[in-house]
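As you look at this complex, bear in mind that one protein chain is not there, while each of the others sits in place.
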Amino acid sequence: MPELNEKRSSRLEPLQVPRRSFLSLAALGSFFGAVGMALAGALRLPGPAVLPGPVRRFKIGHPEQFAMGSETRMDEANFFVFRDEQGIYAISGVCTHLGCSVGRSPEGFACPCHGSRFADSGDVTRGPAPRALPWLEVGRAADGQLVVYAENEVPAGTRFRV
Amino acid sequence: MKDHSRKYRWLLLGTSLLTIGYLVAAAVRETFLAEWYGLQKQYRTLLESKATDDRGRAIARDFRVELKQVSIPQLKAVDRCVSCHNGIDDPRMTDVPVPHAVHPGEILKDHPVDRFGCTVCHQGQGPATTFEDAKAVDAYWDYPLLDRNLTQSSCLACHDVNKLPPQQIALVLEGGKLYQEKSCGSCHKLGGRGGALGPALDNEGAKTKHQLILTNLAPPHSTWNWQEAHFRDPGGIVAGSQMKNPALSEPQVLALTVYMLAQRQRDVPESYLAPDKLEEKVRRLHPQPLTGEQVYHQYCMACHGEGTYGRWDKTFRRFIPAIRGVSLQATADREYLKAQIANGRPGTQMPAWGKQAGGLLPEEVDALLDYIQPPEANRLVKTTLHAAVVPPRGEPKRGSELFTSYCSGCHGLAGHGGIAPEIANPVFQRAASDEFIVTTIRNGRRGTAMPSFQPQIAGARMLSDADLGDLLAFIRTLGGAHEGSLSARESDSYAASTKKGEAPR
Partner (left out) sequence: MGTASQPVAPRATREFLQNLLRLPQTLRDSWFRLGHAPESEREESQATFHNLFLHIHSVRVHVRSLAPSFTLGLGIISTASFLILCVTGVLLMVYYKPSTALAYDSMKDLHFVVFTGRFIRNIHRWSAHVMVAAVFLHMARVFYTGSYKKPREFNWLVGLSLLVLTLALSFTGYLLPYDQLAYWAITIGSNIANSPRELTDALGITQWFNPGGFQRRLLLGANFVGEDALIRFYILHVFVLPVALITFLGVHFWRIRKDGGLARPDGPMGGTAEWGGAMKNVFEPLATKTYGLMALVKGRRATVNRGPENTVMSWPHLFWAELAVFMLTVALTLILAFHFDAPLKELANPAVPENPAKAPWYFLGLQELVSYSAFMGGLIIPAIAWIGLAMIPFLDQKSGGEGTWFGTPGERRVALKSLFVGFAMVVGMLTFTVNYGWLRSWYPHIHQLWIIFINPGSILVLLYMAWSLWVLKRQNSVRLAAVALFTCFLIGFSVLTYFATVHRGPNWIFYWWPSQWPVH
C-alpha cells in the first residue's frame, strides 16, 4: 500500500487501496458458489417429488361394460370414453385453451369459457384453442380391467382393440 | 501493513468450501443413495428381461425411476411401499425376489392396490421410503409393520368374521375359540359383555406399545410380542397381575395374539366395508341369547371351574364358592341366586352381570340360572325353605359369641370372609332370606367345608333353635355397615389392601 500512495501529491487526493488479491477472489467466489448451490438446492424443494392425491390413472371397468357405439363421460377424471367397431378410445375433456371442462355438443365438443369448438375427433373447429383435444392412452391392467392413463397422450385415432 | 481481514477471508474460503462439500454430499445422498432408487433400477432391468411382447416392452419403456405412492384420502393413507414393491400387481413377477415380486395369493384381485393401498392390511409406516422406516419397529410410529402371520388380524376391520374363508383367517378363528374356551369373558369385556376384573379388550389391537407395560418385556417391543409374552406368563409381564396363566401351547399363544390384534375399532369408511360387515353390526345390536351352558362356560368358568366344588384361590386370596354344588342347589332359592348374578359381590372379585354391567341379557341370566340350578331343584328348594321353621331373631350379643366360636374360623370375626364366603357382604345380606341362612346353618353345604349345625344329628356340634335365632340376629347386624351401596370406608380399605398386593379380607 505505501507504494500505491507514493505518488499522492496532497492529502486531498483519495487514498488508493490495493486491488483484490487471489485470496479475496477465491473466498468471494466460493461464497457465492456456496450460496448459489444452497439456493439451487432450496429451489428444488417446492417442486413436488410426488404429486399429492391419487394417481391420474383410472380403472374404468371391463370392456364388456362399454357397449358398441357408446360414449361415457368420466366426471371425476374429466375424459370421455368411446367405443366403436375399431375399439375403445378416450378423449380428454380439458379444453386445450385454458383448461375449462368441455361439454358435448351436436358438432362435437364445446368449451363454455371462451367459445372453442371441437369436432367429434377432438380437432379444433372454432375459437382460440391452439390444438385438438388430446386422445388418452387406454390400456389393460393386470386384472383385465381397462385403464385410462390420463397423463399420457396418444396420436388421435389410436384405439385400444378389445 | 497489517491486513485486518486476511484471517476472515481465509475463514470465509474455508467455510464456503465446507458448505459446498456438505451440500454436494447431501444432494448425492438424497438423490442417488436412496434405497428405492437402486431397487427401481433393478426392477427396470427385470422389466426389460420380462418384456416378451409389445405390452411388456411398452411397460418397460414407460417405467420411470421416481418415487411412487398410493394416496387414498378416504383411508387417510399415503402408502409409498410401491416405490420399492414395484411388481406388486404384475402377475409376471412370480420368480423374482422380494421386493420386486408380485403379491402372493389372490387377495389383490378384490383389493386393488390403487383403491386399498398397503397399510390398511399390513400396517407399518406408509409414508416411509426405506424399508427400515416402513417396518417402524423402533421408529416413532404407532403401528409397525405386522409380521406376515399376523396380517389376517386386519381382515376383520371390514369383514364379518363368519363370512370369510376359514382357511384365510384360521388363526383369528382359533383365537376366538380359545377366548371362549378359556373363559376370558369371565374377567374381560368384549362388545360390552364380560367381567370387570380385567381391562376391556374391544380396542386391544389398536393399542400402541406405549399403552402397555414394557418393563419386563424382552425386545423387540412390539405389541404382538407383548401379547405373546403376556399369554405365556401374565404375571411375568405385568407385575401383580391377577390374571391366571391361561396355559396355552405356542400355536395357541399365536392364535390368541392374532385374535387380540383383530380387536381394532377402526373408522373405516362405509364404502370400504364388506356388506356382511354391516350385517354383523346389526347382529351385534340384536344379539342372539346364548344357552345357559354357553354363558357359564364363557363367563363363569375362569373362576368357578365346573362349580361343583368350592376352592381356595391363591391369587384372589379368597374362597370361591361351589355355585353348582348340590347343597347350594338344594338351599338357595332362585331370587337369591339371581341377585348374586345381577349385582355381583361388591368388594370381591365377583362382578355384576346385569345388562348394564356384565352385559348379559335377561334371558341369558335366566338360562344361566337354569344351568346352575335345574328348575326341579329350585322347586324343591322352594318347598324346603317354605317348610323351614325360622326361630325368631334373638339376642345379637349372644349370637356374636356363638359366631366367634363356631363361624369366625372360616367366615372371619366380622363376617368379612376368609376361607369361606363373606357373609357381611351387602348383596348377600340383601338377597339372602332368613330361611336361607337358617337352612344353610342347619344343613351345611355338602362338597364344601361348611358343616351341618343341625341339632338332630348326633355327634355334630349342636345348636338349639334359640341359638340359631341369636346367631341370625347377629348375622343380620353384619350387614348394617353395608346398608346401601359400598361405603366409602369399604372402598378405601379395598383399594388400600389391593395396593399392598393383598386381597381384602
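Residue numbering begins at 1 within each chain, and the chains themselves are lettered A and B in the order written.
Please note the rule applied: a residue touches a chain if its C-beta (ideal position, glycine included) is under 8 Å from a C-beta of that chain, and two chains touch if they have at least 3 such contacts.
Note that this is a predicted model, so its numbers are computed, not measured.
When the full complex is taken into account, the listed residue touching the unshown chain is A:34, out of A:34, A:60, A:111 or A:150.
Taking the complete complex into account, B:208 is the one of B:94, B:208 or B:265 that touches the chain left out. Residues 1-2, 4-6, 8, 11, 14-17, 19-20, 24, 27, 31, 34, 38, 41-42, 44-50 of chain A touch the missing chain (whole complex, contact as defined above).
By the touch rule set out above, chain B reaches the unshown chain at residues 1-2, 4-5, 7-9, 11-12, 15-16, 18-19, 22-23, 25-27, 30, 67, 69, 78, 80, 125, 127-129, 133, 140-142, 208, 210-211, 214-215, 217, 221.
Definition applied: only the chains that are shown with their structure count from here on.
One inter-chain figure worth recording: chain A and chain B are separated by 54 Å, centre to centre, where each centre is the mean of the chain's CA atoms.
Interface of chain B with chain A (complex): residues 1, 6, 9-10, 12-13, 16-17, 19-20, 23-24, 26-27, 55, 62, 66-73, 80, 89-91, 108-109, 112, 114. Interface residues of chain A, counted against chain B in their complex, comprise 1-2, 23-24, 26-28, 30-31, 33-34, 37-38, 41, 49-50, 52-55, 57, 59, 139-143, 152.
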